[in-house]
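With one protein chain held back, the other chains of the complex are shown just where they sit.
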Amino acid sequence: MLVVMEAGARPEQIDAVVRHIEKMGLKAHTIPGASRTAIGITGSSGTKDPGIVENFPGVKEVIQVSHSYKLVSREAKPDDTIVSVGGVDVGGKGVVVVGGPCAVETLDQTRTIAEGIRRGGGQLFRGGAYKPRTSPYSFQGLGEKGLEILAKVREEFDLPIVTEAIDEESLRLVDQYADCIQIGARNMQNYSLLKVAGRARKPVLLKRGMSATLEELLLSGEYIMSEGNYNVIFCERGVRTFADHTRNTVDLSVVPAIKRISHLPILVDPSHGTGKRNKVVPMSRAAIAVGADGVLVEVHHKPEEALSDGPQAILPETFAQLVTQVGAIAEVLDRTLQPALATAR
Amino acid sequence: MLVVMEAGARPEQIDAVVRHIEKMGLKAHTIPGASRTAIGITGSSGTKDPGIVENFPGVKEVIQVSHSYKLVSREAKPDDTIVSVGGVDVGGKGVVVVGGPCAVETLDQTRTIAEGIRRGGGQLFRGGAYKPRTSPYSFQGLGEKGLEILAKVREEFDLPIVTEAIDEESLRLVDQYADCIQIGARNMQNYSLLKVAGRARKPVLLKRGMSATLEELLLSGEYIMSEGNYNVIFCERGVRTFADHTRNTVDLSVVPAIKRISHLPILVDPSHGTGKRNKVVPMSRAAIAVGADGVLVEVHHKPEEALSDGPQAILPETFAQLVTQVGAIAEVLDRTLQPALATAR
Amino acid sequence: MLVVMEAGARPEQIDAVVRHIEKMGLKAHTIPGASRTAIGITGSSGTKDPGIVENFPGVKEVIQVSHSYKLVSREAKPDDTIVSVGGVDVGGKGVVVVGGPCAVETLDQTRTIAEGIRRGGGQLFRGGAYKPRTSPYSFQGLGEKGLEILAKVREEFDLPIVTEAIDEESLRLVDQYADCIQIGARNMQNYSLLKVAGRARKPVLLKRGMSATLEELLLSGEYIMSEGNYNVIFCERGVRTFADHTRNTVDLSVVPAIKRISHLPILVDPSHGTGKRNKVVPMSRAAIAVGADGVLVEVHHKPEEALSDGPQAILPETFAQLVTQVGAIAEVLDRTLQPALATAR
Partner (left out) sequence: MLVVMEAGARPEQIDAVVRHIEKMGLKAHTIPGASRTAIGITGSSGTKDPGIVENFPGVKEVIQVSHSYKLVSREAKPDDTIVSVGGVDVGGKGVVVVGGPCAVETLDQTRTIAEGIRRGGGQLFRGGAYKPRTSPYSFQGLGEKGLEILAKVREEFDLPIVTEAIDEESLRLVDQYADCIQIGARNMQNYSLLKVAGRARKPVLLKRGMSATLEELLLSGEYIMSEGNYNVIFCERGVRTFADHTRNTVDLSVVPAIKRISHLPILVDPSHGTGKRNKVVPMSRAAIAVGADGVLVEVHHKPEEALSDGPQAILPETFAQLVTQVGAIAEVLDRTLQPALATAR
């Protein structure tokens, strides 16, 4: 932390700040400058916040410099983490494509789409059994029945399952039925849920909140890891801005930013990120080009009959083209498409 | 919903859209224009989303026009709702001031501050027993022990209690110990929690999420009301923007916007909204001037020793001045400070 | 500036940064910490940017701490500046209300509205002769003919004139005809125009850009002052955010933030700030309550016939109520409505 004094701060004002910092058990380093003095703070203050000196007379501002994430950081673990989702590696040299419907509706619908994902070259299947919907009157998902459908589809097509949990009860069920627990953007700072996810056995796909900074996303990952679950995958899905040509603004620069600070893998979800079917393929290519470890896209064979988010789902045939293009881009970066699980059939 | 066709859309493209809308059981109203055609859609589509026609050839864009909130709306209930929080009315002609520490730390600390709130003219007491913190390594609150302290303080000072619940378990306890259940900004779209709050007996103070639109805030209120709890109070606490002179940007215009659409009361929290002690009093005045039903502010007698958010807490003596100024502003709007509960002592 | 090293930075990496800083003629202050080292930089680097060390090995980040504004700052001039606009003081103890149409259309229209402003208690008149419009096909203003109308209206009603300049040529004419030169939000960072305004004789009303930080606004004021024109008035008119219930989000907290750092006066424009007629009066009250030196509002006697921005203009009778309410709020802050100029009539 750095305290910047006002240009006209008097020596006794500087002293008062220094004394207060020392009283908190911290070290104060006075840095006299041409026009003003700064005071660097080092050490650990436990539960007290030295930011309080911002209200001391003569203080211009207080600047935070250290970060409180540890386990998610490359400083804690320099090498890339590879997370196994039901046998498919996420992170490392491979690139994955996760596809499936926004919501699981029926066994038939789910099987048809899963067949398209498998044939199109996807390695993982996504589909919502629990849907956090903005309106209480919208379709809220099939619940455990949806999870059962997903489990059947995994057996039939050898596609490990990624699906969202929205509270403690659904998380316990998802942990049991699926291969990867998704925490959605709206729950990124639902810390009680993150702690429960930290005690689950399955890996966690953590989506960035709609107005989360990089640091907040990392700290939410830290919540999960600090409870003992080290298999965390981040996912950029667009942030909220004034821009109105897409539903959200996909912030692809967060991918290299995370790669620089953290050892954990990161995917991009261009379907929720843009909300527009015609932008899913171009943004998927861009996601791989910027360095993401994969993409997560919505696919539906009859988008006009989808129970949720139809307008952003792509058709299975478009999905197959997406996988081809994404694979070609990956090669430019010396990466390859991750192989899908072998099937016994 | 309104479908806008491209300028060069051919008649058969327009027909295809109209037929699809009608196949969904809706009515299509074609509006021919000078350079392009628009198609109005009316009726209810159940769970299907007519927005899918955005992907039809010849369609330029699809515009949402109807809203899905009902119970929170003035169309459902024209008169202002007055919510009683432990006997103190929120909404209506009175204006309330809610004060207290960010976190309950000890009985002594809480009593000292409550005494300041009572003496300074506040009607309600706030203080966190469960703290949603960005970092897993920050102080997370005293839990049930904190609720016990709050209950004692209520008895002693006749100040009804507003305190935050962060999950199902804490909500059940808050419902039991306190007078009003706060749902924080980070949980505004934690729909599972909103449903639980909707089945609680106590009123709910629902804070606006950091990037929530007006409609999303209203729909989160709708989640609570649709479960049967009609005592909802909204609270503006700043939204996230690029502006960096305050922690968040307090959006006071949301107050008259909510008053126009909804019958529910709304408070403003300038402490979290600005994150700066020196902006709490001016923004409290502005909140009442714009038409809010009250303010919620952080008060601490020794902010430099506070376990959380010290830099934004005001001193008890500043709180007393705040109440005086807020009361004077209320009178300009033909309102008055709500009286505090009578004390037996 | 502060350089934060990575936790595992090696001593020779720290040395390299220190040596580079010193080579630029600056002083480096090494601050060893428990887990990482920080390096404070003091002195003046002239035209070179020490931020370059961010790319050095072992460097985590570089944090800017000093500001480059000088003349606008209270450190340069502790007392409030009072700017005289054609004899009416802006700043100090008085509060002003500036009213008028978005665009000057005809002499009759302008006279009618000015009469309403004068009768309603306004002290200054606003009206656009040069209109920066988003579309090239929208009405662009009457130009010099509009300035002539404004000058006539000033003579008749003793209302000094505030009007916008959009380029060098229009600024020269506005400087000649009017009492205060408005620089609009879209030109806040048109530095060539700011320099010309800095050489004009009349005061300048500088509107905050739609995505300008506090520091950028202050530096744009610095551009004007550094050319010799010390009469600068800031104006908050809403910033661009995701919120969609108003056209822009009025950031009232910028008012106390500017008052703390700068000696210059600041007004608020709730008409452009919200874009909604029904929010102009409440936000005007809030602006004065937060500490602004006045408000700038759009008034039209026939808003449904206005050539621009009709939906946000208030009627003359609403304007009169606004002045009364604003005056009552000012008294709560120990301020008063500034008297209008005496009329000879």
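In order of appearance the chains are A, B and C, and numbering begins at 1 in each one.
Going forward, a residue touches a chain if its C-beta (ideal position, glycine included) is under 8 Å from a C-beta of that chain, and two chains touch if they have at least 3 such contacts.
Note that the structure is a prediction, hence the values are computed from the model and not measured.
Checked against the full complex, the candidates A:55, A:123, A:170 or A:274 give a single residue touching the omitted chain, namely A:274.
Interface note for the absent chain: among A:62, A:165, A:239 or A:296, the touching residue is A:239.
Screening A:37, A:190, A:231 or A:249 against the full complex identifies A:249 as the residue touching the chain left out.
For the chain left out of this panel, the touching residue among C:31, C:90 or C:166 is C:166. Along chain B, the points of touch with the absent chain fall at residues 2, 4, 6-8, 29, 31-36, 38, 40, 42-44, 63, 65-66, 75, 240-242.
Residues 20, 47-49, 51-55, 62, 68-69, 132-139, 166-168, 170, 186-187, 189-193, 210-211, 215-216, 219, 222-223, 226, 239-240, 276-278, 303-311 are the ones on chain C that touch the missing chain. For chain A, the list of residues touching the undisplayed chain reads 211, 213-214, 239, 241-246, 249-257, 260, 273-274, 278-279, 282-283, 285-291, 325, 328-329, 332-333.
By definition in this document, only the chains that are shown with their structure count from here on.
Chain centres here are Cα averages; for chain A and chain B they lie 26 Å apart. Residue positions 241-242 of chain C are each in touch with at least two other chains.
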